[in-house]
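One structure is given below, represented as structure tokens, and several questions about it will come after.
What you see is the complex with one protein chain gone and the rest in place.
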Amino acid sequence: MAIEGRDDIAGRPIRLGMVGGGRDAFIGAVHRIASRIDGHFQLVAGAFSSTAEKSKASGRDLGLPDDRVYGDFTEMAKREARFKQGIEAVAIVTPNHMHYPVAREFLKRGIHVICDKPLTATLADARKLVNLAEKSDALFVLTHNYTGYPMVRQARQMVADGDVGTIRLVQAEYPQDWLAEPLEATGMKQAAWRTDPDKSGAGGSTGDIGTHALNLALFVSGLELSELAADLDSFVPGRRVDDNAHVMLRFAGGAKGTLWSSQVAPGNENALRLRIYGDKGGLEWSQEDPNYLWFTPLGEPKRLITRNGAGAGEAAGRVSRVPPGHPEGYLEGFANIYTEAAHAIRARAAGETPDPAVIHPTVRDGLVGVAFVDACVRSSRRNAAWTKLAI
Amino acid sequence: MAIEGRDDIAGRPIRLGMVGGGRDAFIGAVHRIASRIDGHFQLVAGAFSSTAEKSKASGRDLGLPDDRVYGDFTEMAKREARFKQGIEAVAIVTPNHMHYPVAREFLKRGIHVICDKPLTATLADARKLVNLAEKSDALFVLTHNYTGYPMVRQARQMVADGDVGTIRLVQAEYPQDWLAEPLEATGMKQAAWRTDPDKSGAGGSTGDIGTHALNLALFVSGLELSELAADLDSFVPGRRVDDNAHVMLRFAGGAKGTLWSSQVAPGNENALRLRIYGDKGGLEWSQEDPNYLWFTPLGEPKRLITRNGAGAGEAAGRVSRVPPGHPEGYLEGFANIYTEAAHAIRARAAGETPDPAVIHPTVRDGLVGVAFVDACVRSSRRNAAWTKLAI
Amino acid sequence: MAIEGRDDIAGRPIRLGMVGGGRDAFIGAVHRIASRIDGHFQLVAGAFSSTAEKSKASGRDLGLPDDRVYGDFTEMAKREARFKQGIEAVAIVTPNHMHYPVAREFLKRGIHVICDKPLTATLADARKLVNLAEKSDALFVLTHNYTGYPMVRQARQMVADGDVGTIRLVQAEYPQDWLAEPLEATGMKQAAWRTDPDKSGAGGSTGDIGTHALNLALFVSGLELSELAADLDSFVPGRRVDDNAHVMLRFAGGAKGTLWSSQVAPGNENALRLRIYGDKGGLEWSQEDPNYLWFTPLGEPKRLITRNGAGAGEAAGRVSRVPPGHPEGYLEGFANIYTEAAHAIRARAAGETPDPAVIHPTVRDGLVGVAFVDACVRSSRRNAAWTKLAI
Partner (left out) sequence: MAIEGRDDIAGRPIRLGMVGGGRDAFIGAVHRIASRIDGHFQLVAGAFSSTAEKSKASGRDLGLPDDRVYGDFTEMAKREARFKQGIEAVAIVTPNHMHYPVAREFLKRGIHVICDKPLTATLADARKLVNLAEKSDALFVLTHNYTGYPMVRQARQMVADGDVGTIRLVQAEYPQDWLAEPLEATGMKQAAWRTDPDKSGAGGSTGDIGTHALNLALFVSGLELSELAADLDSFVPGRRVDDNAHVMLRFAGGAKGTLWSSQVAPGNENALRLRIYGDKGGLEWSQEDPNYLWFTPLGEPKRLITRNGAGAGEAAGRVSRVPPGHPEGYLEGFANIYTEAAHAIRARAAGETPDPAVIHPTVRDGLVGVAFVDACVRSSRRNAAWTKLAI
């Protein structure tokens, strides 16, 4: 029942640049807010659009001086790398097909990369990026932001502590409804690139939200996915990528699961949900009500564990800011990824190993996600045959 | 906002017998209460156990005279058929493998049968029973009781009225946790026969609760199942039938779905849930909170429709008894099946066609359920290959 | 995790009569269903209306022979008392002002009375009825039906067991919305008599639902009400009784509380809710979701106790019929009062003391309710001055 707050800024903010995220973007604004919440970053440069004029306009909206705003990300990487006060890290918030080429320019100049998901549009790019990132001195952080929610951390810790016993079942779902109609035909930018396989990759719902659901499932369960059987559909006439996926999962060790991603389920906004059942108990979590974690020890009443409340531990507490009953949300969860990145960047700068509690999704997690999309598409083409991830 | 109540007894109660349902039984007591709620039936005879002494003891518990209590169902059928005041209908609440032999004895003597689900333990028996029932003058009612819930009726009517448009997705699940441990090894009777393939059939969770979920999905959606891909597991060591099933569904016309049945998901009691999504809206219903139906017309706020409340129509109202806000439950839903059976029996007795609003699950619905279990088992043995129902 | 069902009929049904409850009535039908659910009663006679013809018509609806259907309750009492197979108990479901005169006729002839609430329309009648009932050999049972809900029994037991420690706070509320408009002006019968002080008594919402909320609060808490301060309103123009009441409560021993009854709160159907907080824990229960009881031991996570589920005890179990996760509702809770009455009647017939677990609301509880209405009205007239119950 502590009611102390927390903001643990220490030292000067890390200088951040951004590629993508101009006007009309969704996730760029989210990254900017997330980077500010805990005060660890300061946005100082950007290539917000490939059109120089648009990029400058976005930069001015954000209070940046023109000379730190670029129309070309390669130019940005080159110049910022030369500045004494150049950016130390870059946030990549472009459509998926640009993640790899942009990341490459910054990674090879030793600038840390914080990249939106999925990692890349193609498996080939994903492999190249893994290779590049693992050789680089710079850090690569993937914003599978749902792993930043405190109660997701709590769930992961409880699984690791054996609170549910041996896991038997992992049920993950992420239904939405915003693409129930052919929004891409209206010119709506967010819909257009997400349904264009050249920009988003071969997966539609699988890539955009299915990767989130899978990442969450693996993060919390600690399991490794062995194979999957996927039945993909494009329910909206003319749609070029899947807008619904039913996926059966088999994990190493014998656990089973299902994953459902959908963009055509009316009444669902961002209804990401994870349920994990073991031989000793069950855990249930919903993204839309993220401050609650339901835990049932087998044979006992269900318990409602709240963020920072009774029953919640340090894994959740270290990424919380306010007392229980004061909800933290999507942006705070996202900010936790940025803050973990800041901890890792500062440790690296100091030549130290970060505190083992510091966790963030990596380029390898990104590869798993892209391989998942690839496997879903391959499985579905073979009438939902069981398919292994090509990692 | 009407607050009138309703109980529509008319005329003398129908004389009812019961086979099965002695001491320690679960569903026998449920059938007895359900048969009493609306006053349409009166229990007058029974073969509650195959041991005559036990049967008599159960009969005495229920206030029946010894001479109407039998140790042998065939004897019961024979004698009751001869009595002037003999039973007009029989409720069969034995383990699954006995449904067919018991039903046969009564049907062939023109006694109406109200039979628990699944229809039979084997597909062969199911086919024989369909044959028999369809030739008989007597009525055959299967107690897929969830179709008796008023808000399930409401959902079905809304689908039929086009409120969700063309259905794209049907998500059905029925998780429980009561068999998460090897309860059958403790001698617990309910667990023992349900996990014995000779008594329950080849399916475990698929037969016991998966058939309920499927029946509900088909009842509400009005769709026909084309094929399925099933991954069955027996997570509890030594268990002889599935205790978890992941099933992908394909419906005639292109809709897709999933069905999950489980008896090993801690924190789930009887968490039967149905979600249907079309191109114009979505519907969501949960058995544990049965008086609520969630309806989202695409692009509008979610609406909570309550039994007998604003927004609920006649399909729900005709099977409701009390005003909105006074919950009706499992027993009332079950009683609605009995009351529908009474309407049908009385119409038949009068040589009339029942009111078209009278609906109850039939022997054909039962065949679909048994074929579903059979298809799940066959699919799972072929590594979850797509399998058609053998109807 | 037991899944056995329960129906504990024993011996022949008790012969029941009814006064009131003809066509258009609400609570009469509820009483009839409740009396049937557990098989302890059989309706054999009635005076359903003071118009003989209407009464006969209602009787025929219910399958009663004309010679057991009366247009006059006094005649009914006299004749039934003389029959060898006359009624043993009578259910009184008339408007409030008739409870006393009707009860008197049956009590004085030794016929047990099961009477709807509030006890009477006036405090004078209530006192007379207490006097009469306490002198009679016959039993008097008041249907404050919410005390029949299993999780209400569970809550009461937990309070008695000290699970919440010393009670500090009792918050009771019962909002509805069905009288938000002047329904009585439309001729709607249920609204008409409930808003007519000659028939319902001086209280409107206080009498019709406030007495339920108070009875529930006292039943669960075990506290005694010392005094109250009430602010009553009739928001609907022309309404002659209160349709909203704000009441502050003080209990013997120092606990405090509030009670809110309303018939003009749009979005509330029968949202009766009780919250009890002690120095060691809290309990929360809602009538619209009656199978759930929320328990928070101070400093621990909130727990969801379900009817017959893990954490629920014998107090709830003995009034439950089906396994957890299969909701029981309003009618089953109501039936529990009838079944308790049956236990008490049979014990009395046998000259035995009933099992101490048998509990039902008494004529004294009814007096408290009527005194509560009286105190609310008096307090409100004195500008919500603190007022003691005139018991």
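Chains here go by letter, A, B and C, matching the order in which they are written, and residues are numbered from 1 within each.
Going forward, a contact is a pair of C-beta atoms (placed from the backbone, for glycine too) under 8 Å apart; a residue touches a chain by one contact, two chains touch by 3 or more.
Computed from a predicted model, the values in this text were never measured in an experiment.
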Visible chains that the absent chain touches, using the contact criterion stated earlier: A, B, C
Full-complex contact with the absent chain, from C:K54, C:R168, C:R240 or C:R364: C:R168
Residue among C:K78, C:R240, C:K280 or C:K388 touching the omitted chain: C:K280
Touch criterion as defined above, residue of C:A81, C:A185, C:M248 or C:A347 at the omitted chain: C:M248
Option touching the unshown chain, where B:R109, B:K128 or B:R303 are the choices: B:R303
Contact set of chain B toward the excluded chain (per top definition): 1, 295, 299-306, 309-311
Residue numbers in chain C that touch the chain omitted from display: 164, 168-169, 171, 177, 180-181, 229, 231, 233, 235, 244, 246, 248, 250, 256-258, 260, 262, 264-268, 275, 277-282, 284, 294-298, 302, 383-384, 386
Contact footprint on chain A, counting only the chain that is left out: 1, 3-13, 24-30, 32-33, 36-39, 61-63, 176-178, 183, 190, 268-271, 287-291, 306, 309, 321-332
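The definition used in the following text is that only the chains that are shown with their structure count from here on.
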For chain B and chain C, chains touching each: A
From chain C, the most remote chain by mean C-alpha position: A
Chain A and chain C, separation of their C-alpha mean positions in angstrom: 54
In chain B, residues with contacts to at least two other chains: 177, 268
